[in-house]
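Some chains have been omitted; the remaining ones sit where they do in the full complex.
All chains are identified by letter, namely A and B, in their written order; residue positions are counted from 1 within each chain.
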Amino acid sequence: MSKSRIKEFQESREKLNQIVMKYAGANTKRFYNIDWQAYNAGTLPAKTKELLGLVASLVLRCDDCIMYHLIRCHEEGISDSELEEAFSIGLIVGGSITIPHLRRAWQAWDEMQTEQSSGNAANK
Amino acid sequence: MSKSRIKEFQESREKLNQIVMKYAGANTKRFYNIDWQAYNAGTLPAKTKELLGLVASLVLRCDDCIMYHLIRCHEEGISDSELEEAFSIGLIVGGSITIPHLRRAWQAWDEMQTEQSSGNAANK
């Protein structure tokens, strides 16, 4: 995902979450709260937690969840080969049914990496 | 969903079902028939049955099925808080992987409720 696509993804997600919160009862609000806290660095670093969220999202085959954690992995500085090793575990556990999601995930990752490196080049 | 989006959803669904029926054998036709009858009011009211279909669709994470039952819930006069309590059970049983579906569902519901209340206002 290019930076503009990431921004669009995040703004749309934020806007819809506000609609959820408009109607949310106490349990839904608490769920959102622990969902947020579970990925904070603890004994496991945030990077590992994001990889866990990413692979769980891959084997359950949820594109939105994959994209969210992929952006977070990028922010945490996960490398191409770390991502590939995590994804290969998801692919093997979850089977070829995960491949369409993997394709879209790698396309998004490739855009992030390409834009970053051209941005780095432009900054020199 | 606005009334026009609901209409579009229902017409597209109807058109595709006609293609299914063009090819359907006896078992598929019978399946469609019992799928239709299962939600008729019986010992349980139609309203409860639609909530059951809705929560089953949420935990199995099927947007089309969620939208169908959400429209039916609206027709049955289910309230915001009834919907929220049902959705919170789906969220807790099915986990955060259901959240993208919840977001789209609440957005659709919000449109239905907003249009209805502005329609009511306009009628006064």
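Just so we're on the same page, a contact is a pair of C-beta atoms (placed from the backbone, for glycine too) under 8 Å apart; a residue touches a chain by one contact, two chains touch by 3 or more.
A quick note: this is a predicted structure, and the numbers were derived from the prediction, not measured.
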| item | value |
| --- | --- |
| Complete-assembly copy number [criterion: all chains share one sequence; 2 shown] | 6 |
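Please note the rule applied: only the chains that are shown with their structure count from here on.
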| item | value |
| --- | --- |
| Mean-CA-position distance for chain B and chain A (Å) | 29 |
| Sites on chain A touched by chain B in the complex | 13, 16-17, 19-20, 22-25, 27-28, 31, 35, 56-57, 60, 62, 64-65 |
| Residues of chain B that touch chain A when the two form their complex | 61, 80-81, 83-85, 87-88, 91-92, 96-97, 99-100, 102-104, 106-107, 109-110 |
